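A single protein chain has been removed from this complex, and every other one stays in its place.
So, chain A:
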Amino acid sequence: MTENLNVIIATDCGSTTTKAILIEKKGDEYRQTFRGEAPTTVETPFEDVTKGVLNAFAELEELSGRKILDGEKIITPAQGNTGVDIYISTSSAGGGLQMMVAGVVKTMSAQSAQKAALGAGAIVMDVIASNDKRLPHEKIERIRDLRPDMILLSGGTDGGTVSHVVELAEFIGAANPRPRLGMTFQLPVIYAGNKDARDRVNDVLKDKTALRITDNLRPTLERENLGPARQEIQNLFLEHVMAHAPGYKKLISWTEVPIMPTPSAVGEMMQAIARKANINVVGVDIGGATTDVFSVFDGVFSRTVSANFGMSYSVSNVIAETGIENIMKWLPFEIEESDIRNRIKNKMIRPTTIPQLLEDLILEHAIAREALRLSFMQHKALAVGLKGVQKLKDMSESFDRVAEDETLIKMNRLDLIVGSGGVLSHAPRRSQAMMMMIDSFQPQGVTMIAVDSIFMMPHLGVLSTINEKAATEVFEKDCLIYLGPCISVANSGKYGSHCLDCIITYSDGKIREESLLFGELKVFELGEGEKAEVEITPAKQFDLGEGKGQKITKKVTGGVVGLVIDARGRPLDLNSSKGKEPIEDVLSKWNTAFDAYPE
């Protein structure tokens, strides 16, 4: 039945907002037609997620004229302008899936366990490892205090250590942790470690937890096998965690396919993009409570979640982490620090409010830059190759000092950055989203920047599991909006000195020649789908990915914002104009180049 769908309704129950979209088959193709949203209602006084879903449906009904609900019942199947064929959903409400992972060696099995949990869409609250330098009682107390939704226990390659794994199981048993939701059930624990330790782990944990045993996620040092553990996490997420969240039992009964954790659905889409075009992709989903970063580099998928970087619930934590000065440096106007602090705290305590003043919007964009930057730093630190693997190295590699734990993310090989989440998808001007992403990710060389038009990647992710055609069509036509390519120089120089010369040859033969000074940024016209050839010659100390001072010639395709040439250097240093030009003026120039904000 999932093949023959004409009208699909999908929701994503986020921690702040429940977003509903309507996908309809128009002629031969699927298109996203309407969108409605309402505040998520997992919390008091409602404590029932379905209320927010119904509110979002009601908005969809009003906008589309389609009758979807009969009271509180979804009308199926679709007939004319009434009803829908299927309802599907993702969820990250109620704090998402919060997990703790444990492994023997912090940088080996524990790290693999962390990757498995993150890949399944979880927030990892803590990583316990035999060698994490905490005393046993500290570990036990931590497990007890954090009250995760689920624990993933790994450790030991098959045939390797048993005692360390059993010891970890003993700690979990001693903590006798109680789950966050649903007082009456036992905490789900997944064991995905050394297969020789299964019986022992079972003896220790079977009476105290809801233990599931699955394949070792690190069967050998050279190999990760994260699939079975990820699958088990998602099963338990539905069976245990979701079923105990307010209203989810009802919601599960409404949906025809299992509810997916939002990040897992977004991850599906990111991988599909990378696979289809055979490119390296970094994606970000910045939400109210958390920021997820995804990457696919040379086919290797990584996901991290920065649990406390977000734009509403966690907004105050962004400031606590980065420091208020790092927010203020992005503001092109004078404002008292105490005023900013109060505004940010007010957003935290009333997370569903939206900026009405332009000043408030610019402030939110400043915070978003820092939330994205910090989350991306965390991602780069975790998206690394397997540690503990013996690698054959030749002499040249030794001289290059290639570290085994080097991040997989190579900025000058990055083809596409995709932004998603309210602050990026709903930025009143698309150029604002592009600026935020360039400033925080700081791409090098030639990188396409895109945004999820109205935040529907989670919906499409879950849809792709039942009807890939519908998901792909909507994704290409309605979801992804190409903002434009960004060409950036690496390294630093003297502010205002000559940085690069460029020649843009448009497809109609028109040629434009420009020179940029260090610290400048220009946006050139290059509309969506329009092609051009760009030849850039950097000054001798600057690098466009081909080496210092090396000229590059690239064919680029435009986007809704245009072609950006960024001569501000990497890493981006806002102090480089110090003593030459006030930073407020510099920021205003950049904003003007992008036509980012109304005058």
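As a working rule, a residue touches a chain if its C-beta (ideal position, glycine included) is under 8 Å from a C-beta of that chain, and two chains touch if they have at least 3 such contacts; residues count from 1.
Keep in mind that, in the parts below, contacts and distances are computed from a predicted model.
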Name per UniProt, for the chain absent here [options: "Pyruvate dehydrogenase E1 component alpha subunit", "Histidine kinase", "ABC transporter ATP-binding protein" or "KOW domain-containing protein"]:
"KOW domain-containing protein"
I'm checking contacts with the chain that's been left out. Which of A:300, A:354, A:377 or A:511 qualifies?
A:354
Answer key for A:140, A:192, A:305 or A:433 versus the chain not shown reads A:140
From A:385, A:428 or A:571, residue that would touch the chain that is not displayed:
A:428
Which positions on chain A touch the chain that was left off?
15, 38-39, 41-47, 51-52, 54-55, 58-59, 62, 94-95, 135-137, 140-141, 162-164, 166-167, 170-171, 173-174, 180, 200, 246, 289, 308, 313-314, 316-317, 319-321, 338-339, 341-358, 360-361, 426, 428-429, 598
